[in-house]
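Submitted below is the structure of interest, expressed as structure tokens.
Here the complex is missing one protein chain, while the rest keep their positions.
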Amino acid sequence: MSRFLSFIRQPIIAALVLIVLLLYLGQMLSPGFASGGQILRLLIVASLLGIIAAGQNVVILGGREGIDLSVGGVVSLSAIIAGNVMNGADSGILPAIAACLAAGGFFGLLNGLGVTLLRIPPLVMTLGMLGVLQGLLVVIRMGIPSGQAAPALSRFVTQPLAFGIPGIIWLWIAIGVLMALMLNRTVFGHRIYAIGSNEHAAYMAGVPVRLIRIALFMLSGMFAAIAGLCLLGYSGTSFANVGEQYMLPSIIAVVFGGTSLAGGKGGYTGTMAGAVLLVILQSILTTINIDESGRQMVFGATLLLLMMFYGRGRAMRA
Amino acid sequence: ETFKIGLSNGWVGSEWRTQMIDEAKAAAAKWKEKGVDVEVSVQSANVDVPGQIAHIRNFIAEGVNAIIVNPNSPTAFDPIFAQAKEAGILVIATDAEVSSPDAIYVGIDQTAWGAAGAKWLAETLGGKGKVVAINGVAGHPANEMRVAGYRGVFKEHPDIQVVNEVNANWDQAQGQQAMQNVLATYPDINGVVVQDGMAAGAWKSIMDAGKKDQIAATGEIRKDFIDLWIKEKLNSGATVNPPGVMASALNVAVLMLQGKELKEPAKAGQYGNALYLPIPFIDSKNVEEAAKQLEGKPGYYSYTSSLSIEEAEALFK
Amino acid sequence: MSKLKLNGVSKAYGATLALRRGDLEVMSGEVHVLMGSNGSGKSTLCKIIAGAVRPDAGKILIDDTPVTITGPRSARAQGIGIFYQELSLAAHRTVEENISLAALPVKSGVFVDRTALKERAARYILLFENVAGEGFSADALVGNLRPDQRQLVEIMKALASEAPLLIFDEPTSALDRAQVDRFFEILRDLKSRGRGIIFISHRMDEIKAIGDRATIIRDGETIATLNLAETDAATVIRLMVGGAGDMPASQSSAPAAVDGKDGAALTVRGLSGRGFRNVSFEVARGEILGFGGLHGQGQSALLRAIFGAGSITSGEVLIGESRFDASSPRDAIRRGCAYISGDRGRDGVISGRPIIENVTPIHYLRDRLMIARPRKLRDKVTPALESMHTKFPSLFHPISSLSGGNQQKVIIARWLIDRPDVLLLDDPTKGIDLSAKADLFTLIRQLAAQGLGIVLYSSEDAELLGNANRILVFNGGSVTRELTGADRTRYNLYQAAYEAA
Partner (left out) sequence: MAETATIPRPRREGRIRKLLERYPFLPALVIVAALLALNGFFSPASLSYRALTGLLSTYMALVLLSIAQTYVVYAGDIDLSAGAILSLVNVGIIVLMERWGGGAGAVLLALAIGLLLGLACGLVNGLVVATLRLQAIVATFATSIFFTGLALYILPVAGTPAPAIFWRTYGGRLFGVPFVFYILAALIVLITVMSRTRLVTQLLAVGDDQQAAYQSGLPVIPVRIKGYVLCGLFSALAAFCITGDTASGDPLVGGKMTLYSVAAVVLGGSALSGGWGTVVGSLLGALTIGLINSVVFFMGTPSEWQNFVQGLAILVVLMAGVLAGRRARP
């Protein structure tokens, strides 16, 4: 029982309660907001964010101020690569997945190498990489035919697959289960937490610190690549800069989920709840009819308010 | 005759901008046939406002004859344009108007752009119905002008009710999400005014909700959307902000550098320095024609138009 | 005169009752020793007095007046200065800035008064003249200093508070003899000037040397206050471990030399690297080789280098017959080398993680595991922890909920699941209590008997003399003397350590 309780940690409960409250609020403000179909559609959007946040999550867990600001760039890149590889044909989906994962993994590898071999702080390394990726997007767009999503991919993302739930939500659930297993039940997972909470001690206990950190950045790149692929399915066509809007929200989702930006503490289940929470909040704000300036002020203040529930650090005086 | 023209673009986040630069370069090449050597020098990268001011400074240092800029801010360039003018450089803004009295604007009237779409929608809806608007970046001048444009039109149609206006930052995916949310809370809307860059996304949500026959919405000028439009027989109409505006601006610039004078000086617009270009409009009547122009082009390619050298010459005395 | 009085102070961290009932009275002009095994609540008590920890209940009286301490600042204002067991230094600031950190001298209201800062620092640095070691200066960055030098800075910082009541929570754990001697001189001087001093150490000889009275604390409760001059060590230990508690086995006579007929477990030939040079020795299977000498003479650096965590510029290392130049700890562990560091905060504890995850990393590596099955691991982990008599609520509690000593036991336990061939001990008992120490050395001897080659570096002479078959004395990065058989005396050890220093 106590194991069960410690597994379902506090922030997740809090996030779930808040999700219900927000849905209720949304329904009050604009009837129809919390209808079944709409909730599914919100979950699709949340899956996109949540998949990116999975990568962000492991990088943050790995410590040494881990953070990946380049996810937005990788998402955009992957959407463009996928669109061009599949170009509207279902037969192109598998090659597209391979190409996206390879690209995401490659840029993750570069991030990881910079962070470990050259010891560049992740914030700096990935911010720089974001700039490079944005430049690359412009370059590879020269003369390349634009891509269309394959119909099967679009169906996977937007149409029900089983039990009335779209494939992407199933995918997200599967990722959630795999992440929980990886973090709690594999040596790799334990090593992520180890390097996140005391890198030097982990090193002295034979943990391949660099290798793992590189792997984390590669994972982040690959999750972003998967999200980019799904985003292509969501929007049908690829376009430059699709990923930009996900950079900071992916971090916020992780924080909302109770993972500490200092590393070594937290998990993915909370992040999933955090992603849902964030998406619901954003949609409520789009549906209420006030000026954009008002929306932004409400959004900023609500973010702060919500962070008060979990994002808080420890008091210096124990 | 040799002219050196600097092109500055401060944001590279969309294909439209790339096409804009490409068309401008192509326009410069055309002048060769006329025996005029137009050398373009391009600065195009993501920069902040100081970064784009630095673009202009670099051009001044390089000693160009004219600068054409797609500005990151409408007002931030007044002092630097003054310096450029002092240095004898012709400054033309395109795509977004600038407040500087030392520059002229050559491009479309964004207010009219917004109005044209709204007018099409109002007519399509027969002057009554519930409408939502999906706008670009709040506070961005082009967005605010477009908003003013459609508001003005709807004011003339008292039976059209704008039930909500949301911002989706000219991002296709955000437009799609915004449309989803809107459809959930206003299931009975009849029309959508959505700016290009987001219209494809909004339409995707409309189609996903199975409402493509109940709702009329403005559209995109990208090839992939126009193809979809024809295929799905969408009830759409798209005002065109052609990426060719910079090419038009370049042609005007060369003629001005040759010492020609405009028949009607650029005096339009809120800043009194604008030379407005015609705004093409695509609706179900001429969408096939638009598709023909775009045949063989990549999906991100936009329907475009620009002043040819001859058309530009016609504006001058 | 009573300087400080605590009445029924208590503190719980979540479910752990760190301090049940703390009663304490410290007089002006005395050195009052706090004694207790690891995790008994000494540091908690001190931090409560210093304002760093908020007590749940209890009264604090200073000069017989009840006071409320709201934080470290308020404690300072009420005349309390403290040396923290885990130090409280800013690594990128200079020694002089650290000494005055809490009350930087200012001029014109906002600017740091550099002259005053230097003068003040010079005063305290002077106190440790000649014993502070190479590289210690007012403008050195603290992060560049050795652990013992850092501890000296923390001492100076506490002294600079010029507080009437000074608390020293294990200030000597990294200091060498000369430094301890100098520090005690200073304490005696302070005492004579009427300051009240609280002092914590796990070293009996130090307690004897400096303490006036002692308060014994057990399981978060203060048991008794004794006059040290009238008590013997056995009584104190009995009080610390509780009435029927098992007495720590007093160190049996020093072990005999090992003949080495089973061959060498570890051979080091002409090894040089950062911090040590040209060191050669051999450890036979079953042998415990001691490293002695003052602090920072290359012992730790050498051990780390062998373990693959330091630099080696020349020389060679063999484990058994095969050449072994570990490029990383990972490499070293795979080939059967183990290294237990006394600096658990840096090298050992994976803080915030469950105890079980703190024990398993070596097992993961040596068994090449991919999947972590808690049930299977529990069967491996529990015996290892029990062999050290570790006290822990459950395997899934975070390690940070344990006391320092118990944390160290957890760290040691991680090396016991899969037997190594060579065990390197780098001052492994730092901060662990007497009975834990006894447990550890019993275990070490057992391991030696099973044929491991063991290298033991300890800053406590008694540990070396009591356990090592041979002792290599280090000075300036190389071995200056080898003590075997009857030569292994306290006198010889000191003499060898100091001769060239």
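To keep things simple, chains are lettered A, B and C as they appear, and every chain counts its residues starting from 1.
The working rule: a contact is a pair of C-beta atoms (placed from the backbone, for glycine too) under 8 Å apart; a residue touches a chain by one contact, two chains touch by 3 or more.
None of the values given here were measured: they were computed from a predicted structure.
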Partners of the unshown chain among those that are drawn: A, B, C
Option from C:Glu97, C:Glu357 or C:Asp439 whose C-beta touches the chain left out: C:Glu97
Hidden partner chain, touching residue among B:Gln43, B:Asn70, B:Ser205 or B:Asn273: B:Gln43
Touch criterion as defined above, residue of C:Arg188, C:Arg277, C:Arg366 or C:Arg445 at the omitted chain: C:Arg277
Contact with the hidden chain (one of A:Leu40, A:Ile120 or A:Ala152): A:Ile120
Residues belonging to chain C that touch the chain removed from view: 50, 52, 71-73, 75-76, 82, 84, 87-93, 97, 101-104, 106, 110-112, 141-144, 157, 272-275, 277-278, 313, 476-478, 480
Missing-partner contacts on chain B, residue numbers: 7, 12, 18, 21, 42-51, 53-55, 57-58, 60-63, 73-80, 83, 99, 137-141, 144
Interface residues of chain A (partner: the chain not displayed): 65, 67, 114, 118-121, 123-125, 127-136, 138-139, 142, 248, 251-252, 255, 260-261, 291-301, 303-304, 307-308, 311-317
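Simple rule for what comes next: only the chains that are shown with their structure count from here on.
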Touching chain A and also chain C, the following chains: none
Separation of chain A from chain C, taking each centre as the mean of its C-alpha atoms, in whole Å: 43
Computed distance of Cα centres, chain B from chain A, in Å: 33
Between chain B and chain C, centroid-to-centroid distance (C-alpha), Å: 71
Touching two or more other chains - residue numbers and ranges from chain C: none
Residue numbers of chain B (touch at least two other chains): none
Complex interface listing, chain B residues touching chain A: 12-15, 18, 44-46, 138-139, 163-169, 171-174, 176-178, 180-182, 184-187, 200-201, 204, 208, 222-225, 228, 298-301
Interfacial residue positions of chain A with respect to chain B in the complex: 30-33, 35, 37-38, 41-42, 45, 131, 134-135, 137-138, 141-142, 144-148, 158, 231, 234-237, 239-242, 244-245, 282-283, 286-287, 289, 292-293, 295-296
Residue ranges of chain C touching chain A (in the complex, touch as defined): 13, 47, 51-54, 71, 307, 309, 328-330, 332-334, 339, 341, 346-353, 357, 360-362, 364-365, 369-373, 396, 414
